[in-house]
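Sharing a structure, written as structure tokens. Questions coming.
Only a single protein chain was left out; the remaining protein chains are all shown in position.
Think of it as A, B and C in the order they're written, each chain with its own count starting at 1.
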Amino acid sequence: MQTIVTKRREGSGGMVGQENARRLGWLGTGRMGAEMARRLLAAGCDLAVYNRSPARAEPLVRLGAKPAGSAAELAARDIVFITVGSSDDLISAVLGRDGLMSGTAGAAPKVLVDCSTVSAEASARVRAEIADRGTALLAAPVMGNPKVVQAGKMTAAVSGPRDAFVIAEPYLNMLGRGVTYVGEGEVARTVKLCHNLFLGVVAQSLAETTILAEKSGISRQAFLACLNKSVMGSLFTGYKTPAYVNLDFEPTFTATLLRKDFDLGLAAAREHEVPMPVAAIVHQLIQSLVGRGYGDADFAALLQQEAESAGLSLVSEHADVPDGLGTSET
Amino acid sequence: MQTIVTKRREGSGGMVGQENARRLGWLGTGRMGAEMARRLLAAGCDLAVYNRSPARAEPLVRLGAKPAGSAAELAARDIVFITVGSSDDLISAVLGRDGLMSGTAGAAPKVLVDCSTVSAEASARVRAEIADRGTALLAAPVMGNPKVVQAGKMTAAVSGPRDAFVIAEPYLNMLGRGVTYVGEGEVARTVKLCHNLFLGVVAQSLAETTILAEKSGISRQAFLACLNKSVMGSLFTGYKTPAYVNLDFEPTFTATLLRKDFDLGLAAAREHEVPMPVAAIVHQLIQSLVGRGYGDADFAALLQQEAESAGLSLVSEHADVPDGLGTSET
Amino acid sequence: MQTIVTKRREGSGGMVGQENARRLGWLGTGRMGAEMARRLLAAGCDLAVYNRSPARAEPLVRLGAKPAGSAAELAARDIVFITVGSSDDLISAVLGRDGLMSGTAGAAPKVLVDCSTVSAEASARVRAEIADRGTALLAAPVMGNPKVVQAGKMTAAVSGPRDAFVIAEPYLNMLGRGVTYVGEGEVARTVKLCHNLFLGVVAQSLAETTILAEKSGISRQAFLACLNKSVMGSLFTGYKTPAYVNLDFEPTFTATLLRKDFDLGLAAAREHEVPMPVAAIVHQLIQSLVGRGYGDADFAALLQQEAESAGLSLVSEHADVPDGLGTSET
Partner (left out) sequence: MQTIVTKRREGSGGMVGQENARRLGWLGTGRMGAEMARRLLAAGCDLAVYNRSPARAEPLVRLGAKPAGSAAELAARDIVFITVGSSDDLISAVLGRDGLMSGTAGAAPKVLVDCSTVSAEASARVRAEIADRGTALLAAPVMGNPKVVQAGKMTAAVSGPRDAFVIAEPYLNMLGRGVTYVGEGEVARTVKLCHNLFLGVVAQSLAETTILAEKSGISRQAFLACLNKSVMGSLFTGYKTPAYVNLDFEPTFTATLLRKDFDLGLAAAREHEVPMPVAAIVHQLIQSLVGRGYGDADFAALLQQEAESAGLSLVSEHADVPDGLGTSET
């Protein structure tokens, strides 16, 4: 994609040839992390990887990554990316007994890039403690699920010291569609929360309008094809289309997890005194979805709940619909 | 754009060489109509045009369109497209004394394609009356404003007899990103309503999250840049970004007009017994926007209302932000 | 109840001795009408009654009412009260071929008091047509169901010419707790709509808080007893308590009927450009209640819907709870 490559070049001050300027590390190669690390390897970067259960790092090693024997071993790299599952995991992976910063040799990366979704509190704590060792933290929560990453379409909001961002930016841009620097400290965490609030609202509105279309005599496939072609179409409405058409509620993100994000997002809104009437209603609808037994289903089950409230029995349309992620950008 | 051209070819059974297979007419060359007609001319179609005030048709004539002296003169064309301002205009333009079907010679187009936003009732009435003359009506309400059309990114839901659709499809596809056949009768009107309900909800959620981001210390420009790069980004979020960043509420679509669409959309939902909790709340928020004096402003003033409710005084960021429509697809 | 009697005396300029000042008529002695007419008879009024099926008027005749052979016969009375089922019934009962005003003798009551719930349009039409005959119409929609009337606790908003109100007021006050003159024309119809919007919102909020209390370990009976004793307690929360505690959803007013009132109430709000965020959400929740199959149940089934959304299976508490209507005021 010409356009986007161009944009990256402008945005990052020149990417070509930078792929080996820095020695990189990746801590935590679960599903998301592995997809992202794979893109750095594909771009020719010098990457060392570590995962608690080493088996999950092996596919990356086969692609050319250097295996690290411990988190602490990654401390010798210039930039270390982290993708872990929770706030506690972040703290223990970085500050814990055998963590990244536990080495006695005193080596420490210049920049730590945390791509996980963790609390602002955990992030701030790690930031403060590693600053003493001369390491800067970038909060870079990823927007997009593993399939989105694989398709080369993830992005991230990034916050922290701007000079650290300048160092990491070329590599961050290799991970997907490019990233956005949003400010100092933990503000990128808030951007992620805003993103997910928006996503939940869009999912509910999509459910409402799809059911109205269906009760008016229009197939879900036709309605969503049309919406996706319109100015309202997004990668999100595209990749949720198969779920809405064929009622595949196999979770990529459960209703319970989305409720968690709404808990946090609305708590942030309360802290900053921002009324969010629409997000608040969607929060309650997600709570209702959980109460009605769809907590472990994908949040796309909002469609099911909406149909039941409209007195409509849904059946799969068994249609062959694209998810818009079929082709990787690279 | 290879992909989309390919899709069109599959969808329409081969477009190349069809541009002159049918003699086309365009009735009503206001801002929307002119942009659309221009695209048919650019594709090399044989097009006659008529507008009540002929001056507005002249630029098209200079591009090669044949001027028609009256609406009735267009009756000799195979396919006639219509873009008028209201239900009454449609009825008078087609069925009126000097209207398209008023000719005594008995000539009548095979297919009439109404691209206006009119009521299902008006559409059904026209459909019934012209059927007697052997003319099929396609309801093809356009999704997208004139700038979207100009950028080649409009789409339309189309309903009516399927064989009429097969005849018109190649030309409909020339108008933008391709269209979607959604069923018989007037159902395309409902798709348009659903589209606009969705649009209003998205605009409000964008306002809520943008203000939360701003009160958290993130510029609107940074937040929206990030959202636009994410899977949630759409042409719509892109082209509304300048308004949200620079507080340009010069109307492309007023709050009062959006309220009208919500009136109709929620009436359809009531008729079909579909609860729409989120759309209903947004309806009330738009009413409140009108009540607070923003009725003639662009509906993007939802951002202003949200800021006031959050105790925030907005100032323009005077930023140079793209609207994502700069480059036409063709 | 001393207080209220006192108030009446002040409000109506002296009731004692007025019970026979006017000759009264009652048209339509269904359940509501019969309860109300019975109160006039109990107060010693001179009352003639007519009902399409005479059997329903007989109990009143046994209590001393004079049977009328036709609606037209009631035209000779000074004041005629009407309780019919619909707008059409009102029009035919008053203006129809054998209706109240059909007599050739030219007799016409001074005042017609319509206690039905009909549209403002029907009311305005009747008002205009009988004005020519010198009869004034009072719109006096009743607030309260038959049990409330029986308990002597109904009230009504009354609109129309003030001098007609002065004539009818002593008798209106005999019907229950006293009435309120709210203005000219049909405005009493709007008061009734506002009342019912408020009632629906209260019912939903009662459902939400009752279920929160129950999931926190408090019986519905204890919670509602406490609420009823508090400043928030009303006759309404009292007489709905048995339904909420014992899950008796035998309809006094169905969900479908309440939806109708919300349809009309929100249409009035739209006409007058008044945003009603809370009423709008409750409208959608009632729609959902209908969609989930509770359309013919009492609207108290909002409790059931709320419980289901909270993942709670309700069981009757089989408690002996008062409805607060046990004792008539008289």
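Simple rule for what comes next: a residue touches a chain if its C-beta (ideal position, glycine included) is under 8 Å from a C-beta of that chain, and two chains touch if they have at least 3 such contacts.
Predicted model, so just to flag it, every value in this text is computed and none were measured.
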- Chain not shown, its touching partners among those shown: A, B, C
- Note on the structure: Among the options C:G96, C:P146 or C:G233, the absent chain makes contact with C:G233
- Note on the structure: Among C:T29, C:N51, C:Q150 or C:S309, contact with the omitted chain is made only by C:S309
- Query: Per the definition of touch given earlier, which of C:G25, C:P109, C:G160 or C:G178 contacts the omitted chain?
  - Reply: C:G178
- Item | Sites on chain B contacted by the missing partner chain, in the whole complex | 277, 281, 287-288, 290-293, 308-312
- Query: Contacts of chain C with the missing chain: which residues?
  - Reply: 3, 143-144, 148, 153, 155, 157, 177-184, 187, 190-191, 193-195, 197-199, 201-202, 204-206, 208-213, 215-219, 222-223, 225-227, 229-237, 239, 265, 268-269, 272-279, 281-282, 285, 306, 309-311
- Item | Residues of chain A (touch criterion as defined above) contacting the omitted chain | 263, 270, 273-277, 280-281, 283-285, 287-288, 290-291
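The rule is simple: only the chains that are shown with their structure count from here on.
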- Average the C-alpha coordinates of each chain, average all protein C-alpha coordinates together, and give the chain whose average is closest to the overall one. B
- Item | Whole-Å gap between the CA centroids of chain B and chain C | 47
- Note on the structure: chain A and chain C have mean C-alpha positions lying a whole-number Å distance apart equal to 57
- Could you say which residues in chain C touch two or more other chains, in rising order? 277, 281, 287-288, 290-291
